[in-house]
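The other protein chains are all here in position, but one chain of the complex has been omitted.
Presenting chain A:
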């Protein structure tokens, strides 16, 4: 607060008025009925969907015509087998004690275990893995412990796994049921018959579950990554398949696309194996895929207008670009004196327009890349100035480029430094920064040359090529 006084800033008048405004609103919203404000606040400020208590009842005084007394009376629990008599307080209304069983007796539920006779055992239930004794013991334990197999397995005299016990129990019950049923149709709906216990599957399931539970954090992350990649791959495959299906014959349309795609990777592979090319080079293959999909969708239409087709292609080409980039492209078009929508949209004009847009997009992307690299380069420079000149720090990314380009760069490196004012460094400039900046310009120039190679060579202006032969 003192700082604000010193600076002469207002003491947040807006927030104050906001609080004042919002408080009366909040109070009117949150006014609870029948329960105190603090209690209401415990629920998180929101009323429950289904109020469990009738709020109006809470505040009501008890009806005055009833006379309530409390008495200490004995009771018996019908759930018990031993007729134990205990005492408790009983609410007496007008001298009449309540009738009925102990109120908690109804919760004494147990599982209905099938009980088999010895003959039934001989007839249906014999099993080589199990003796009759064991089966009897199992069933006894099941009854006692309400089919809680973990406890049963623990108590079982001979060591059997939970799955084995379950298997035996469920198969016995099933067989008994089927045997006792008058016809097989009657029991076919019974859950025991319908969904039999699958021993091997259960073992597998539990094993898999324990594996998942015991995964380390790294494993979990790796699994998530793999799943995400798989999802992406399947999605791209689906998209590709959809694009293929929408094209009537796949062959002729995809043929030229493939050859174009093949050209671009070949040329990128030859000049540098390790060089990191700016993403603008990777853009052309994805652009091809987009335009192919658009052309396929256009062919489905059976009739369309040229301007509509141009719009779709433009959208496809700038699908990777954000809104700001698109606006910049349009600004550039206007600066060049080109209409955003051609006045005479013939086939040739639309093709040229599309190519122009794509080239402007590439130009803007490369300019952005250059800006980024220069910013990074300058930050590296600042970092390395702090160190002593004898221990040059090599940034990892530069390493690859250095190995491939050192012989070439040295021959015209000096001239670049001499000519470009902004690349000249201080007298104690380190060799790494020198090579790093060289590598930036080399990589971008390689990309430009590749772009030129993909354009018709006749249109490359000759005077631009003179930039390549540096003096000296």
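Quick notes
Everything below uses one rule, namely that contacts are C-beta pairs under 8 Å (C-beta built on N, C-alpha and C of every residue); 3 or more make two chains touch, one makes a residue touch a chain; residues count from 1.
Note that in this section contacts and distances are computed from a predicted model.
Per the UniProt record, the absent chain's protein name among "Glyoxylate reductase/hydroxypyruvate reductase", "YEATS domain-containing protein", "Iron-sulfur cluster assembly protein" or "Protein O-mannosyl-transferase 2" is "YEATS domain-containing protein".
Within the full complex, the residue among A:120, A:330 or A:376 touching the omitted chain is A:330.
Touching the chain that is not shown, out of A:43, A:161 or A:367: A:367 (per the contact rule at the top).
For chain A, the list of residues touching the undisplayed chain reads 248-249, 252-253, 298-299, 301-309, 311, 326, 330, 332-334, 336-349, 352-353, 355-356, 359-360, 362-363, 366-367, 370, 420, 441, 444-445, 448, 451-452, 455, 459-461, 464, 467.
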